[in-house]
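As you look at this complex, bear in mind that one protein chain is not there, while each of the others sits in place.
By written order: A, B and C. Residues from 1 in each chain.
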Amino acid sequence: MGDQNTSMVQKYRNDFLKEVEANVEEGAWVKMCMQCGVCAGSCPLGPAWEHPPQEIFMMIRAGRREEVLKSESMWMCTSCYNCIVRCPRELPITHIMHGLANYAHRLGLAPKMNPTRRFAKIFWDNIAKSGRVNELELSVRLYFMDGFKAGVLKGLAMKDIGIGMMKTGRLNPFGLFAHKGCKDIKGIHKMLKKAYEIEDRKKGFVA
Amino acid sequence: MARKEYSFYPGCSSERRASASNYMVSVESMCKKLDIKLNEIPDWNCCGASIGYAQGGELPRHVMNARNLAISEQVNKGQDVVATCAACWLGAKETKDRLAHDSGLLAEANEALREAGMNLTYKGEQEVRHMVEVLIEDLGYDELKKPVVRPLEGMKIAGYVGCQTNRPFGIAGESFENPKYLDHLVEIVGAEPVTGYDQKVTCCGGALAFSEPEKSQAQIKKIVESAYDYGAEMIVTPCPVCQMNVEIYQGQINKRYGTKFNMPVTYYSQLMTVAYGGSAKEAGLNGQIVRASRLEEIAAKNR
Amino acid sequence: MADVVATNETIVVVGGGISGMTAAVEAAETGKDVILLERSPSLGGRVNQLYRYFPKLCHPTCGMEINLRRLRGNPRIRVLTLAEVQKIEGKAGDYKVSVTVHPRYVNENCTACGACAGPVTTEIPNPFNYNLNKMKAVYLPSAMAYPQRYCIDPSLIGTPEAEKAKAACPHDAIDLGMQAQKLTLTAGAVVWATGWRPYDAGKIQPYGYDRFANVITSVEFERLADPRGPTKGRILRPSDGKEAKDIAFIQCAGSRDRNHLKHCSRICCMASLKQTNYVREKYGDDGKSTIYYIDIRAIDRFEDFYQKVRADGTVRFIKSKVANITEDRESGDVVLHGVDTEGYHRYDARHDLCVLAVGMQPGADIRAVADVKVDASGFIEVASATDGIFGAGCATNALDVNRAVQSATASTLRAIQVVNRMAKVEGQ
Partner (left out) sequence: MADMKVGAYLCQGCGLAERLDIKALAAVAQKEGKAQVVREHEFLCNGQGVAMIQKDIAEEGVNRVVIGACSRRAKVEAFHFPAAAITRVNLREQVIWSQPDTDEARELTQEMAADYIRMGCAEAKKTAVPVPNPAAGHNKRILVVGGGVTGMTAALEAARGGYDVLLVEKEAALGGFAAKLFRRVPFAEPYAEPQDNGVASLAAAIKATPRIKVFLGATTTRTSGAPGNFSVDITTESGPTVTEAVGAIVMATGFRPYDARRLPEFGFGASPLVVDQAGLEALARAAGEKGQAITRPDGKAVKSVAFVQCAGQRDASGTHLAYCSGHCCNTSIKQAMYFKDQNPDIDTAIIYTDLRTPGNGEDFYRSAQRKGVIFTKGQVAKVESAGDGLTVHFHDLILNDEAATISNVDLVVLATGQVPNSGVNIEAKPAEGADANVPSVSVLNLTYRQGPDVPQLKYGFTDSHFICFPYETRRTGIYTAGPVRRPMDMVQAIEDATGAALKAIQSVESASHGRAVHPRAGDLSYPSFRREGCTQCKRCTVECPFGAIDEDEQRYPLFNEGRCRRCGTCMGACPVRVISFENYSVDTVGAQIKAVDIPDEFSEKPRILLLACENDAYPALDMAGMNRRVSSAFVRTIPVRCLGSVNMIWITDALNSGYDGVMLMGCKHGDDYQCHFVKGSELANYRMSKIDDTLKNLNLEVDRVRIMEVAIADIERVPTLIDEYAAKIREIGMSPFKGF
């Protein structure tokens, strides 16, 4: 993954904006921002952002590559779409934030311990495995992502909820074994593999 | 022949014994009363949800949704795709939207799609709609009122719309900041809507519920608190992510903030099922962690 | 009104605001016959509803008095109020303009003595004050109203109130049987000066104009500051009638926004800068104005005015498009949420009152009556040499008064070129 990054640095030298336009979902919109800041003010988790979206756009133009890609900020996005519907320039800000996060993640620059990054990975692996979410497996993995002890503690903290969910029939105690998933899971795996190939080819990631 | 028929995308959370199974139960009862037939998309897969981005990236996410839509086009010809889950609806709709405006991406999606079984090609023939959309636009409030036999008299209910059923697409004719359709639905089932409720579109932080619990719970606190402030005794929502978050973490929030929240959070479909004369079981009320007692009482009344 | 004589050397001016009045007067003073059509009961348009002009802070009624004097004294100008254009057919040099003249129920006998209004108690919203207050249904539109004649609101017709008014008139000026009249005017050229209307602030949902009493528009604020307005010039907020001393001004309310108006409305920055002066005028150093802006567009010499306001300690500037507004339920105060993008500072700022600097959009859609080219915002584009219908003022673009008058003067010449071609009149 590290060389993934260096190859991109070599490819785009110091022109971070071009790099973003080429490699980040909806990245071509970054240049359209007029710095009004409505996105920054509209984010429900705003105060948690070290750099709000409009500032990130400015940083991209200013070529502050490392700062942007290593930032925790994009990971604060709750996908509420407030910024998108209010942006006077119609920038798909939510998607750009997702795209930046994903790109940083692909380059291995995203903060290692960022919980959302880790949750997102586990979540995707979970659905990629069977084609559908296995909620029990998902939660169990989450609890134990910091090791067994932490997991047990977190599990205990959450046990009321868990039990409540089971009692009300909204969590399958046997999900780890009984979860069905999609029939054509083989096809889905091949399909996703292909999708990754294409995306990597397009964005010039080294295989 | 039912009066309306749709290609149905239930989504992971509404599977049996999943977090929104109670939603599913009530939707089925509601649709039966309204004579709506839902044809499930065979072997549908997860939409990837919004959180899928980090690992999923762009194309794989769209491909996941394209697969569902392609199957639907193949099997449920000529029907609109209907989703009950906000995330599923949004994921599918976004894919339709992007692929419609980006022929390159469309070609790539289909290239990947060919790898899957059932030799699928996505054409973009079918509309992707949310259940609420269908109720309001295809049936209309008047039609929805007709079957009411058990008006939920005296109940004050706050309509919590949340994010993804509302933004960026939303329901036609509704504003992003102050959508009124839940209030209308509450009205037609005979309850009193809490129209002043000012947190109706506040994000519950659902996507970050696991990774940033304290941040998302701070959001939930606002949402529940305001409902109490405006005198609501129940929150109703169209979104399973919202429902789960706002309902199940109240206990933790009480611990964290010393509040005494005990606010039932139900789905519109549960209200309608009860109002239409359905039993508590048919309305999936047994699936509530915070029991919706008033609603259960009404459901217990013989119609 | 059958006595309206018009030939293909007549210029018909549509709209009796500052642009239309200017076009009419300039044409008539150049020796042309003009028919000036105004939809409302009196001339003056939106400028008459402003308290002061930027940058001089002088009063619009001052220039209006001069224009009215020029107009009253000029026999070449025929004014028709309550007149609405239905259709314009024909070609340059030979137009047929179909007009409906709505009944005023008061005839030329009226001396504006006011006797008729005496016994009337029915009240209607007062459009002169953007409906911020009510007025009697028998009324003189404003102190500067021209024609200086009362009007009876149609809603009153057939009620005993109307009869009371009629009985009270000593000059037999009230005709309750008055009917709408249709006339067709011949014209060589048409100057279309229907002005602008404020963008519907309710559509800017995050700002809650439709939900919060203390969020108002810039045009409404003009009425609050004006001694002729509903509050006699005191800045009182709608929710509780308390004096508003801490006032927020939100720029680009609808303008420069792909979700609303894509163009910049040009005047709003100056209007808000001007309005901070109202706050200072009323409260001195106790007043507080905060301008939330994207770019301050104080073009050319207006920069002086901007610098003057900048130097005023009671005025703050925050580079930020406000994200949304919430209302404090107890106090009714408005709380603005957003981020100052100059160095990223978050704010949740509480103010007594919030004024939305709403954008400009065309006042009327000319395409409904004539085949004229307009741009994506509905503004009339510069006509080609063969045309005989010319936009003037804010019907052509978002303009300040000065530029609107320039535009009207220019269009007057374009119209005169057509009628001179008709008359083969030559300079020498």
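The rule is short, and it goes like this: a contact is a pair of C-beta atoms (placed from the backbone, for glycine too) under 8 Å apart; a residue touches a chain by one contact, two chains touch by 3 or more.
All values reported here derive from a predicted model rather than from experimental measurement.
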Which of the visible chains would the unseen chain be in contact with across the whole complex? A, C
Identify the residue among C:86, C:109 or C:184 that touches the chain left out of the display. C:109
Identified contact with the non-displayed chain, of C:80, C:247, C:322 or C:416: C:416
Extract the touching residues of subunit C with respect to the undisplayed chain. 18, 22, 25-26, 29-31, 51, 53, 55-67, 69-70, 72-75, 109, 111-113, 115, 143-144, 148, 170-171, 226-228, 232, 256, 262-264, 266, 295-304, 307, 319, 341-344, 375-377, 381-382, 385, 397-398, 401-403, 405-407, 409-410, 412-414, 416-417, 420-421, 425-428
Hey, which subunit A residues sit against the chain that's not shown? 15, 17, 31-32, 34-35, 54-55, 58-59, 61-62, 89
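Note that in this section only the chains that are shown with their structure count from here on.
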Shared touching chains for subunit B and subunit C? A
Of all the other chains, whose mean CA position lies farthest from subunit A? C
Contact-count maximum falls on chain pair A-B
Centroid of subunit B to centroid of subunit C, CA atoms only: how many Å? 46
Cα centroid separation between subunit A and subunit C, in whole Å? 51
Quick one: subunit A and subunit B, Cα centre-to-centre, how many Å? 23
Touching two or more other chains, which residues of subunit C qualify? 206, 324
What positions in subunit B touch 2 or more of the other chains? 176
Considering the complex alone, what residue numbers of subunit B touch subunit C? 175-178, 198
Taking the touch rule as given, give the residues of subunit C at its contact with subunit B in the complex, in rising order. 205-206, 208, 211, 324, 326-327
Touch list for subunit B against partner subunit A, complex: 12-13, 15-22, 43-46, 48-60, 63-64, 67, 108-109, 111-118, 163-164, 167-168, 176, 202-203, 205-208, 210-212, 215-216, 219, 248-249, 251-252, 286-289
